[in-house]
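The complex appears here minus one protein chain, its other protein chains still in place.
On to chain A.
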Amino acid sequence: MSADAPLDAVRAIRDAGELATRWPEVAAILAAADVESTARAGALLAAVDHHEAHRAHPELPLVEVLLTGSGTVSPLVPRLTGELARQQIVGRVTAGDPGGYALALAEPGTADVTLCLLDASAVFDRLPQPTWTVDDVSAACDELGAQLAESARLHTAGGGALVLTTAPLWPLWADQILDLRERARLGAVWRRFNAELLELGTGAIEGVHVVDLDPIAATTGPARDPRLEIYAHVAYSDTLLGALARRVAHLVRALRGRPRKCLVLDLDGTLWGGTLAESGGAGLDMAEGFRGESHRRFQRVAAQLGSQGVLLAVCSKNDPAEVDEVLRDHPDLLVRRDDFVTVVADWAPKVDTVGQVAERIGIGSDSLVFVDDSATETGLVRLKRPEIAVIDVNAREPATHADRLLAEGWFDSAAITDEDRKRAGRYRTEGRRAEFRAGFSSLTDYLKELDTTLTLFAPGPGDVHRLAQLTQRTNQFNLTTLRMDEAAVRAALADPAVLVSPVRVGDRFGDHGVIGTAFLRRTGPRVEIDNLVMSCRVLGRGIESAWLRELLHWAAAHGATEVTADHRPTPRNGRVATLYPDHGFTALPDRGDGVHRYRHDLTTLPPAVEHLTVVSELPAPAPATAPTEEKR
């Protein structure tokens, strides 16, 4: 038997004939597998009926990939199949004819993704025989570059993605030019050609992505084997193809799979050198010396990821107060407390605490990437939480931390928008609220410290979109589920008998924005609440109580003698069934239309909510009977 544990496990599933039905399990096994084991497992997976796998697990994307290129591309089939499985994608990878890229790209693509593996032969096959000059190369590069640009446009017209690779220049070619100035010129010509290819992937053509092979070739063993080149027309070595397949699988994940959003960092041995509990903050390495410089580099890379929308979090076995102090005050730390969306510091095993990061900021745990130097912690997380991506770092060689963090490309994204970058700020606020809540023994204390302000304001035209959205999207805290489009909201705003009363909420951590709205109608001495909706994200703070109290107060101040309100039960708004009775309303006789009707006589208003500050910008009472104009 081989000593390859992941492969043995996958083989056992193959022998049981269950690869298709146990695809997610295979993905979990491959999570910790190196590229070679993944390729071998991929060879087994390539033989599986992919549609059967997709039927068994419709939650996994089924992605058709066509491989083409200037050489033989079939060695990529098992590698890419395995790497896609590792990303929880069912990949159906097929190889086109060797050297058949020109034809394959000349028509709109039919696969979800076409991967075109270029190599230098694409240019050198165009040169005159038997001898050539740098000018010949330059002309061939121009011709091929134009052809590829044209093909890229054509091929992606059908909506599929095209992934092109660049083509590195090997010494085999450069060294044939003996004039060193000409050899330099060949290098320049070649890089211009590759630069043009890369330009195609900068968004110039929708759906085109370009993978630069130079950095991959620079970090993987020999990038070519002349025997493979000649005997099989395989342009690249196995190690290069393995690294490429891993990268491309991340690219496909970015296009079709689940995005990874949050980088969860261990502290001791990972973010900094040393052990906080032993040496205290002053004894940690993160500035100078062998260890210090290593961790400094790692911190810079983490900060760099954070600046592009990756949410940074901490999961550490440490005293929370000590951690907090270092994160806030350590002079050398490059990613500080405010850069983290949340900090989990606890003595429990990480496998039990890492998930808290996701819970606190309200994302799925399958969005997490966890980095730790303890093989025990990472091993347990891999075993028990297979949905979490795990990166092992070696505290004995911290110089390799940054490379390990980046090696996989877990956060690679087809495009990052300003909205993505801003998202970090929102999650940070959410994480801080959750941490803050965890620090209070009683809910009342928490709410008091949260310092929430509720503002009832008079809406203007700029609020119409948001108010319509609230009536349409709110399901749980929606009393009558009266859905309104923008025109209906505008009509309500223009109706002098109607009071539209939206509310805005803020607290010490930030602004929640406009989170609810009420529609009230005045008929003689009666005020009718047509509808009341509130976003669920601010539930549990008594906001609805303070709001209702303010509305009743407003009605009384305007000379009303009663307020009536409806609750139309739906399968999803059960939580507001007792809202009106809880606030001093009495039930009116049922009219048999399924709507519960309530009345408040305005003699006793509900008590004020102590931990909330209420600001009312509702119009002051107007002279009796005159309709009120709600516009500011």
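As a working rule, a contact is a pair of C-beta atoms (placed from the backbone, for glycine too) under 8 Å apart; a residue touches a chain by one contact, two chains touch by 3 or more; residues count from 1.
The rule is simple: contacts and distances are computed from a predicted model.
Note on the omitted subunit: UniProt lists it as "Acyl carrier protein", one of the names in "Acyl carrier protein", "Quinol:cytochrome c oxidoreductase membrane protein", "ABC transporter ATP-binding protein" or "Gas vesicle protein". Residue in contact with the omitted chain (choice from A:T21, A:S74 or A:T455): A:S74. Touching the missing chain, out of A:I13, A:L30, A:A46 or A:L579, is residue A:A46. Touch with the chain that is not drawn comes from one residue among A:D225, A:D332, A:D366 or A:E562, which is A:D225. Contact between chain A and the absent chain runs through residues 1-2, 4, 7, 40, 43-44, 46-47, 72, 74-75, 78, 225, 227-228, 231-232, 234, 237-238.
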